[in-house]
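These notes are about the structure you will find just below.
With one protein chain removed, the remaining protein chains of the complex are shown where they sit.
Moving on to chain A:
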Amino acid sequence: MNRWKYASPLLLDNEATAICKKNVRIYDGDQKTSFEGGELIITTHRLLWGRPGAISKGQTCLALNLSLVVYIEEESPSAFSFSRSRKIILYLSEPTDFDPNGPQQTSIYNFIKLSFREGFNSDVTAILNDCIQRKQWETQVNAAVAAPKVTQSHIKLRTGIVGIERSLQEKQKAADESISVAFQDLSKLMTMAKEMVQLSNTISTKIKEKQGDITEDETVRFKSYLLSLGIDDPVTRNSYKSENQFYRSLAKQICDILQSHIEEMGGMMALTDVFCRVNRARGLELLSPEDILSACQIMESMNLPLKLYQFNSGVMVLQLATLDDESVAEATAILLDDKGSLSSEELAQTLGISITLAKERLLTAEKYGKSCRDDSIEGLRFYPNWFLTH
């Protein structure tokens, strides 16, 4: 019964009336419904059922698309039946789209019955079968169907919260589809990517092994092929990336942005801070940590005022090119002499730098024998190196 829709009795394009019967009652499965004594029109596309006179006046009636009808059969009247009525059972497929615009939203049955109180000639089933088999609704021009359908659905969608939700859902679905179409190629590539990387790795290890057998020229050419495919070749990574124009200009830009700041901060800035500041300064077109690292790595070779420096602990900083370990150690030693002793936290506060950097400075001073450590339960403190100065 949930397949029935309210609809206008006006015929659609190409639709033609096949037969018309009166005093027909609709059953939802085996259950009688209140739709009784109405007119039934079988068209090439639909079944239309209306209260007596409603169809001729063009009032709303019930409609059932014949496309939903799977199979029909005539119910054989039982031996105890006194009524003259004859019944047709229509087995229906699941409704293809959910449409709230119907007399009944759900039904436990997948068939309906049409009860013809006044009986009928056997031609009713024949006509009905004929209409179903011809499937004239399919031969309709697509546009002709689509156009009225779309406008209709738009009107329907506006009704209530359900309508809004449905329209949102549909938009999402459409977006999903377009995305999955757009990335169809990419997913294929991703499944291939692992093999590609493996292939390039095996080739590059082979090259490494046979360094002597292949001429330098060929090696370089092969590596450039790999790169042009966009494959990161572990062997050539550094040499090729450093020549990249992008990184060169990026390195320059980073220097421009940060030089004054780094000078203010005592000549050193942790790479994490560099990352934040540069991206903050750019605002849009943000850089990945890897790009920044690569750019910083080539600074020294470009004779820029800043350079990347890695402490023994692995902490990486961008520091003034003029700044070297010795001067850092020297400056820290002077501070230590002033203060007597320093923990990394205290030095961080004094200089306004991060604790990590402060610790690195103290360790650098220690490396140059300018400080010595006191590792106790109170924490790690550094003292001027009296062992060497006294």
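Annotations for the structure displayed:
FYI, a contact is a pair of C-beta atoms (placed from the backbone, for glycine too) under 8 Å apart; a residue touches a chain by one contact, two chains touch by 3 or more; residues count from 1.
Here, contacts and distances are computed from a predicted model.
Hidden chain, UniProt protein name from the list "Glycosylphosphatidylinositol anchor attachment 1 protein", "GPI transamidase subunit PIG-U", "LSM complex subunit LSm2" or "Vacuolar protein-sorting-associated protein 25": "Vacuolar protein-sorting-associated protein 25". Looking at chain A, the residues touching the absent chain are 341, 366-367, 369, 372-376, 381-383, 385-388, 390.
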